[in-house]
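With one protein chain removed, the remaining protein chains of the complex are shown where they sit.
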Amino acid sequence: MSKQLETKFNEILFKNPVVPASGTFGFGREYEAYYDLEKLGGLCSKGLTLAPQSGNTGIRLWETPAGLMNSIGLENPGIDAFIENEWPHLKSLDTVTIVNVGGKDEESYLKAIEKLNAIDVKLIELNISCPNVKAGGMAYGMTAETAGDITKKVVAISNHPVMVKLSPNGDSVAEIAVACEASGAQGISLINTIQGMAIDYKKKVVVFDNLYAGLSGPAVKPIALRMTHQVCQAVNIPIMAMGGISTWEDALEFIMAGATCIQIGTMNFINPLAPIEIIEGLEVYCEKEGLSNISEIRGIV
Amino acid sequence: MSKQLETKFNEILFKNPVVPASGTFGFGREYEAYYDLEKLGGLCSKGLTLAPQSGNTGIRLWETPAGLMNSIGLENPGIDAFIENEWPHLKSLDTVTIVNVGGKDEESYLKAIEKLNAIDVKLIELNISCPNVKAGGMAYGMTAETAGDITKKVVAISNHPVMVKLSPNGDSVAEIAVACEASGAQGISLINTIQGMAIDYKKKVVVFDNLYAGLSGPAVKPIALRMTHQVCQAVNIPIMAMGGISTWEDALEFIMAGATCIQIGTMNFINPLAPIEIIEGLEVYCEKEGLSNISEIRGIV
Amino acid sequence: MAIIQSNEFVSPGICKMTVAFTGAVLPGQFFMLRAWDKDPLLSRPISVHDYEDGKLTFLYQVVGKGTEILSCLKAQSEVTLQGPLGNGFPQIVGDLCVVGGGIGIAPLYYLMKDYKKKNPHGNCRVYLGFRDSSYCVESFNAIADEVNLNIGGIITDQLKVAASEVVVTCGPEVMMKSVAKVTPAENQVYVSMEAHMACGIGACLGCTCATKYGNKKVCQDGPVFLSGEVFYV
Partner (left out) sequence: MAIIQSNEFVSPGICKMTVAFTGAVLPGQFFMLRAWDKDPLLSRPISVHDYEDGKLTFLYQVVGKGTEILSCLKAQSEVTLQGPLGNGFPQIVGDLCVVGGGIGIAPLYYLMKDYKKKNPHGNCRVYLGFRDSSYCVESFNAIADEVNLNIGGIITDQLKVAASEVVVTCGPEVMMKSVAKVTPAENQVYVSMEAHMACGIGACLGCTCATKYGNKKVCQDGPVFLSGEVFYV
């Protein structure tokens, strides 16, 4: 493999900047039938919480024009089960495993982080932005103050670097990012899903038991790209950007806007090979443009 | 025409709740080749400012998945030219003409409103949410405080009822709506376009001279519907909702979420007959459901 | 990518598509199909209706945009397949009684055929219920030992399950529930569940179904479940 896509996210070396996004990739196993996970720059775990969660009731998925709404509600086996059942396999892979952590209050965040201190995770993605459950932490992600506050506490006890995943649903993302940086965050990821609503007009009811749900997919790309650009202009820590990326061209645009790595979410469902095709597309691009490393076009616009 | 779609927006009687949105319908003339404008519930003028404006330079339109980005920048002939050239025709129509007003500062808003006091407008749409120019007033639309402040001043001098058009790009729309209501707004319209960004990766440049631009069209519908629902829950004044409505089913969902009227924007470009088809679809729906008036399903979810 | 060999309406709103495919395919499994770019966004889960000699057949009802596009595809054009996915029906031990409602009959044909092949002396009885008009009944007639047809009525009014039979049902959830209810507790009843799906492979947790033993994924742990597992309340 060529080194043109090698990317450093602070001290962490990614083979390439492409990372499947939390909640869209399980713990990777399902995609092993499609390709070798070690081809990926990294991968991000399903959002984990201290205790197991069974997620939301009712319809969890709804299609919209070029978008997908989900109300999974952070169904997950809990940190302990993750460490026992999934971590040994993930650890054995030669790719960067990122662990995504949600919480319902300060205590549950901190306890989860403490447990993760016991294992050799390269990067934590602190999810303060899941719109689908209280335990998703979106309440923390809505203002710079609350986001900065939880970040500071988590960073203080974490043995691992912490990247904070921002919500597009609250105050200015740039302000929130600045607060997270000031509180010691080593990176920012964005965007989580955008809060939306669906109504089943035939049944005259709201589609989701949880009233609102999170919108992702190509529909949100222009918004995600704008927020990525705003945050890249505002902070000096590296950004892992996502939101509607479906082709290598999309990925490139986020990198041109300043992102260090990019994540692929919804597109995994549409084409399980999407991350690999994006990696290949970026490789060909570097070749054609004569770039010795993709970083040469980072932040170019 | 049947009365099933007759809708009262405060004291103003609309034949039906369907209104082409500001900036997507010129001053109506272009669509007269396609249908009789008097079939519409109302229509909304292009955003007007005190002085004529030539709008933004460079590319003004960019397609995204199920969406359209625009950076028109409030190109308009100014209030005086509007009153002279367009108003006589609009006034003669048996439909509710709404005049959309933007401004760059308090003075320009207030002067524009004063000039409109001279003509017999039924409803003013106060645009504090155009993301594409300073003069679009988005700065006013970002916080409850600034929105409430300008609303109060405008309402104080306006002879006509004022509906405030909210931005989806700032603080919680519900909070802003509450502030506008408290400041005397007689209605709320939402959403204006969502700020997004486009990059031309081939040219390695930002597409729009103005950096960011406004996203509209089907892609934004879930977000617009959620915001409409939030605002309808928060205030008691009527709501005129929009954002990605492309069929009568979409229109119905916004009404079920609590909207009194709905506006059709981008869809006018895709199918010039869209508003008429939506009116017809809603009529058939009322018939089939045995509703004596569409209001019976308003806010049903 | 698979090449479509034929794709035709067999009844108003009901289409049958045959594509070239090789590999192991179990009755009750499904594929994710797409033949469009981003509108609609997701692929559509469709069960295996028949599989033989490199020919895979789907039977599907046109209900919305995705199935509409599928129904317009011409022979020789391409469709993107992902699969086979899901667990499929178990090996049936004993006699077989299948109960299908509407388009729910789709996966039952291949099941029955496969059962008859593996159990030449086994008995296979079929109940098919339709709202307005029936389709594909001849193909069931050709293989089953008994076919009961019901149009416009309630299929479970007729249903009588023998002690030797394993029951397999697919159709509207209310129908499957009532099949489970009228079947003696001693008989095993397998149901094929539906859910809105995004990934189809167990990664998104969008198709979760609450069961007696906790959440299960319809796409990966199912779509086939023992009725007692999913209809437990």
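Should a chain be cited, it is by its letter among A, B and C, assigned in written order, with residues numbered from 1 in that chain.
Just so it is clear, contacts are C-beta pairs under 8 Å (C-beta built on N, C-alpha and C of every residue); 3 or more make two chains touch, one makes a residue touch a chain.
Treat the numbers as computed from the prediction; the structure is a model and nothing was measured.
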Across A:Pro65, A:Gly170, A:Gly184 or A:Pro272, the one contacting the chain not displayed is A:Pro65
Considering the complete complex, identify which of B:Gly78, B:Pro272 or B:Gly299 is in touch with the unshown chain.
B:Pro272
Only one of B:Gly148, B:Gly217, B:Gly243 or B:Gly258 touches the unshown chain, namely B:Gly217
Chain not shown, touching residues in chain B:
23-26, 30-31, 33, 46, 54-55, 57, 59-68, 70, 72, 75, 217-218, 246, 266, 268-270, 272
Which chain C residues touch the hidden chain?
36-39, 65
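Here is the rule we use: only the chains that are shown with their structure count from here on.
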Indicate, using Cα centroids, the chain positioned nearest the centre of all protein chains shown.
A
Taking each chain's centre as the mean of its CA atoms, chain A sits from chain C at a distance in Å of 36
Roughly how far is chain B from chain C, going centre to centre by Cα mean, in whole Å?
47
Considering chain B alone, which of its residues make contact with at least two other chains?
65-66
Give me the residues of chain C that touch two or more other chains.
38-39
